[in-house]
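The other protein chains are all here in position, but one chain of the complex has been omitted.
Then we have subunit A:
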Amino acid sequence: MDAGQRLTDANFPEHPEKATLEGKNKFLGFWLFLGGETVLFATLFGTYLGLRHMNMDGPSTEELFKLPTVFLATMLLLTSSLTSVYAVLALKQNRVRTLQKWFIITLILGLGFLGLEVYEFMEYVHEGHTFTSSAFGSAFYTLVGFHGGHVAFGCLWIITLLIRNWNRGITLVNAPKYYLFALYWHFVDVVWVFIFTVVYLMGKVG
């Protein structure tokens, strides 16, 4: 069977994302990549933890952070993680329209999160907390901004994936792609769990 052919309910494999050698390789390679990403974020977390009290004349973490905005952003990202797992469930049942619907909701929630982050950063700059204002500023924007960059990249990724495969149904070629995007999106949420805990909540107790 041609791997680019639309799958039917009759010939649909149990794990379409791992039904081809290419799919298997992508699956393993992506998990190893996520292991590496964990270490990459760890370096940024370590730096932030070391430098978070060095705010010079700028505002301290306690003065700066607004928990309601952070809470809202957390809820948006957590819900988008759920909707992307719903899309994977639709993938396993060969329901391409349901998959597209859930991924679009995921995308909208992701964009909402990005909007909140941009708003938050603008407020901080207004209060004199910038990338170059202190060691705390540099460490903060590198860590949180790098996570935001991951969200932005994920949004571009899913837009491209959806447009490219809009009328194709689920095939053995695009099933691994959808699946890996969902893994990536969960991972971005995992990183955010540590950001809201280590950066924002711990910033409030000093």
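Throughout what follows, contacts are C-beta pairs under 8 Å (C-beta built on N, C-alpha and C of every residue); 3 or more make two chains touch, one makes a residue touch a chain; residues count from 1.
The rule is simple: contacts and distances are computed from a predicted model.
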| item | value |
| --- | --- |
| Name per UniProt, for the chain absent here [options: "Heme lyase CcmF/NrfE family subunit", "Ribulose bisphosphate carboxylase large chain", "ABC transporter ATP-binding protein" or "Cytochrome c oxidase subunit 4"] | "Cytochrome c oxidase subunit 4" |
| Touching the absent chain when the full complex is considered, from A:3, A:78, A:104 or A:125 | A:78 |
| Subunit A residues that touch the omitted chain in the full complex | 15, 18, 27-28, 31-32, 34-39, 41-43, 45-47, 49-51, 67, 71, 74-75, 78-79, 81-82, 85-86, 89, 92-93, 183, 186-187, 189-190, 193-194, 196-198, 201-202, 204-206 |
